[in-house]
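One structure, pasted below without further comment.
All protein chains but one are shown in place.
So that you can tell them apart, the chains are marked A, B and C in the order they are listed, and the count of residues begins at 1 in each.
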Amino acid sequence: MIYKILLAVWMTFIIVASFMFTEAASGFPGETSRILFFHVPQAWVATLCFLLSMIGSALYLAKRRLGSDDLAHSAAELGFLFCILATVTGSIFAKATWGSYWNWDPRETSIVILLMIYGAYFALRSAVPDPEKKRVFAAVYSILAFVTVPFLVFVVPRITTSLHPEDTMNPAKPGMDPRTLKVFLGSLFAYTTLFVWMLRLRMRLLYLEHLKDPIARMRRDGGIE
Amino acid sequence: MNKGYALKVEGICKHYSQTLLLDDVSFSVKQGDVLAVTGWNGSGKSTLMRIIAGLVRPSAGRVLMFAGEEVIPKEMRRRFLGMVAPALSLYDELTGVENMEFFCKVRGVPYHRSDSLALMEQVGLGGHEKKRCRDYSSGMKQRLKIVQALVHKPPLLLLDEPGSNLDSKGIKIVENVVAEQREMGITIIASNEKREVDYADRIINLSE
Amino acid sequence: MKNGRWITQTESSTCLSEALAIWVRDLRSEFRTRYAVNAILMFAVTTLIAVSFSIGSFRIAETEKPFLNGVLLWVILVFSALSGLSRSFVKEEEAGTMDVLKLSARPQAVFLGKLFFNLTLLGALELIIVPAFIIMMGYEIELPGCFTAMVVSAGLGLGAGTTIVAAMIAQASARGALFSALSFPLLLPLMIVAIKGCERAAVGTDAAGWPEVRIAVAYIVIMIIMSLFLFPLIWEE
Partner (left out) sequence: MKDGLGFVMAVNLVIWFGIACYLFALDRKIRKMEEASGDPRK
């Protein structure tokens, strides 16, 4: 319980610090670079969720324990939320700095693909009536999607650079001065802790739902082979 | 190569959403046994057969098939069993003999057209091998299903309501198959027909 | 029943022989019913005609052609593939023959058999649509070798990426829409690579080592290996 109160205080401190104690990074119009204290951690949490969802899915396929599937499902839900946040803050930043809400720079492409993968994941989960199959299919899809992401993040940007006039500069690391870096890392820590808190809340909720349904309760404790 | 085959079913339970369909079903059969599984409609007869066949994963309990002493792994069990059930259907757009060819080849049984024709002859499908299964009557389809289940000479034969849609000649054929299988391996019949239950020397009632 | 029937042949069927049997059966059924072929070709031909009729071979500026034609070609190919590739599994589920298949073949063989079948469909699609596209859109290609390699490898990638998804959606409801929704995120990297590869082949400069083709081959290998591991999990209850 303590860490939650500490988190609340820490996040407040981060918000104040990101506006008061740091200078706006040069090379960006006005104060726009401050959004990075919020945009980048959100994108980081979205990708972290994708990794966690894959791990939960792999664990579920190996041990068929409901807890792993809950992890995969909750991580995907939160991933979807943070992915939307990252996309919105990203396009606000793009509008402020480059004048257009969307210009398909490689990072925007991978965030949107992630969004589509999460969307497809939930579409699959809602389209399979039998709960057992639903969990297995969702797990398999999450692993398949995880395999294609490296293609997107590492391979595609390198060859798509000539697709469009490459005018982006990596905003995440504009040669941060130490003070901004400290606040940025603090924000990263705050967002990750916030994510952990929300994830545990969601998983406890799913666990309670399982308690109501007798079969899942037996499965959950028994952990059928 | 005449190993003593045996099948052990231990504590099988199956839940569907909230209902408890099978509750702790256990039995074991060995070579030469013919077991009948009876019970009201919806008592889980077909589900039990599908669990034994490995098509459905039970909520609890397990099914073990022994070839002599060692256990046949679950993935291999499909090679040692043949199943006839209303839910299993054959390929309608293929002709009778093409279905036989497919099932021989996919099971790795050397396919000779003459053998298949002979088998079809024995179940009364002689002369129909060129017709598409779509044009078969339900009785003819049932006979083809029986033949298809025997093509790889399985030691374990699962018959789920084998007599459905069959005329008196067809029922004679089922008796023949059960008699033949009795000497060679294990037969499990799921049915409520008195005539079919009488084939068995042991009966399990799922409804009591 | 002949008396020799008791000795159970220890079946020597290898995974490949089972897969081939499934492939041949699928081809024979498809040849008779032509569900998948109709779906795919109908979609492809109509979109090709719509595109070439409205754009013709002069509307796009000469410098833009390699890239824009590449985009149009792959939009047609990917979406017509998505309209028909799920057919083989869906028909198997609807006809109720999936259980018989589960009882007679091993999961890997089913996957490979269906993969070969999907690749045959894609081969037919590409053989018909790509030449027609080149002719109707006036698509000059400097390096035909590289271009064909790109089209073939990306086609293989399409098959590799969608077969396992088709197996999943066949056992779900709302199949058609779900198949595209699930497949598209997996196929997008391949599609971007294919478009870039076709442009590079058409332009013909700095195409040494066919980079995109190698990426597509990597995609194929990864997807097939992953599918061989994952397919048994979705195939058996």
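Just so we're on the same page, a contact is a pair of C-beta atoms (placed from the backbone, for glycine too) under 8 Å apart; a residue touches a chain by one contact, two chains touch by 3 or more.
In this text the structure is predicted, and so the values were computed from the model without any measurement.
Trainee: So which shown chains sit in contact with the chain we cannot see?
Mentor: Result: the unshown chain touches A.
Trainee: Would you mind spotting which of A:Val88, A:Leu181 or A:Leu205 touches the chain that isn't drawn?
Mentor: A:Leu205
Trainee: Of A:Thr12, A:Ser100 or A:Ser126, which one is in contact with the hidden chain?
Mentor: Within the whole complex, the residue contacting the unshown chain is A:Thr12.
Trainee: In the full complex, which residues of chain A touch the absent chain?
Mentor: With respect to the unshown chain, the touching residues of chain A are 4, 8, 11-12, 15-16, 19-20, 30-31, 197-198, 201, 204-205, 207-208, 211, 221.
Simple rule for what comes next: only the chains that are shown with their structure count from here on.
Trainee: Using C-alpha centroids, which chain lies at the maximum separation from chain B?
Mentor: Measuring from the centre of chain B, the most distant chain centre belongs to A.
Trainee: Which chain is most central here if centres come from C-alpha coordinates alone?
Mentor: C
Trainee: At what distance in angstrom does the C-alpha mean of chain C lie from that of chain B?
Mentor: The mean C-alpha positions of chain B and chain C differ by 36 Å.
Trainee: If you average the CA atoms of chain A and of chain C, how far apart do the two points sit, in angstrom?
Mentor: The mean C-alpha positions of chain A and chain C differ by 31 Å.
Trainee: Give me the residues of chain C that touch two or more other chains.
Mentor: Correct list: 237.
Trainee: Touching two or more other chains, which residues of chain B qualify?
Mentor: Residues 57 of chain B each touch two or more of the other chains.
Trainee: With touch defined as at the start, can you tell me which chain C residues reach chain A in the complex?
Mentor: 67, 161, 164-165, 168-169, 171-174, 178, 181-182, 184-186, 188-190, 192-193, 196, 211-212, 215, 219, 222-223, 226-227, 230, 233-234, 237
Trainee: Looking at the complex, which residues from chain A come into contact with chain C?
Mentor: Touching chain C: residues 61, 113, 116-117, 119-120, 123-124, 127-129, 132-133, 136-137, 139-141, 143-145, 147-148, 151-152, 155-156, 159-160, 163 of chain A.
Trainee: Which of the residues in chain B come into contact with chain C in the complex?
Mentor: Residues 1-2, 50, 53-57, 75, 78-81, 83, 85, 87-94, 98, 102-103, 105-110, 118, 122, 148, 150, 152-155, 176-177, 180, 183-185 of chain B touch chain C in their complex.
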